[in-house]
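One protein chain is absent from this view; the other protein chains keep their places.
For chain A:
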Amino acid sequence: MYSNTTMMIEIKDLHKSYKMGKNSLHVLKGINFNVKEGELVAIMGSSGSGKSTLLNILGMLDEADEGSYTLDGVPIKNLNEKLAAQYRNKFLGFIFQSFNLINYKSALDNVALPLYYQGMKRAERMERSMAYLEKVGLAKWASHKPNELSGGQKQRVAIARALASDPKVLLADELTGALDSTTSYEIMDLIQQINDEGRTILVVTHEEDIAHMTKRIVNLKDGVIIDDKFVNQVRAIQNV
């Protein structure tokens, strides 16, 4: 079924528990799931079902207890902190519900940060960051600090930052969770455009309408996938 395109994410029998004192909370109980290059996937489920936990493991911010994870053919296993940092920088772009911008840096400097950690020279860094700010429609706001931007604008900056290092996969956790519906659709429109260019994107959401703007919905419940189906993508632009 996936023969023609590269497999971007392959996870097999993934388990994760949180230990709290003597108790242990089994959150992920054997997740199997693959994502091809160019897919736009929504991960859904009720609160506490383990969506964020799964996304953090995919993002190498956390480690699974059991199972295997392969990203673009690279097995992600026994990473030390340094290697994990390098992989995150090279392979992944993060978008968070609360934006997670650095508040004393301008929009441009925020976008440039992943490139700084790639060791790119300042001039090139700035040029490239500017191009991405332009792409998300915020070129004019380049010198503004996050507290001078609206929620939607902040999320656009975060998206530009996630894109700046040209990652293989974008991981977004409730990226519209802090935005009103119009702004949410504008952001989803941007996400769709980026996906149209071929970028693989995973979004965690609990909003049905947002999920239907992706191409595939994966449903989590009690730590297992209970449903995984392709859907007809609703273009966000129609709702704006």
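A few remarks follow.
Note that a contact is a pair of C-beta atoms (placed from the backbone, for glycine too) under 8 Å apart; a residue touches a chain by one contact, two chains touch by 3 or more; residues count from 1.
Following the convention adopted for this analysis, contacts and distances are computed from a predicted model.
Chain not shown in the complex: UniProt lists it as "ABC transporter permease", one of "ABC transporter permease", "Electron transfer flavoprotein subunit beta", "Fe-S cluster assembly protein SufB" or "Acetyl-CoA decarbonylase/synthase complex subunit delta". From the options A:6, A:46 or A:100, the residue with contact to the chain not on display is A:100. When the omitted chain is restored, the residue from A:17, A:70, A:118 or A:193 that touches it is A:118. Here one chain is not drawn; of A:51, A:88, A:156 or A:199, the residue touching it is A:88. Contact between chain A and the absent chain runs through residues 56, 59, 61-62, 81-82, 85-86, 88-90, 94, 96, 98, 100-102, 104-105, 109, 113-114, 116-119, 121-122, 161, 165.
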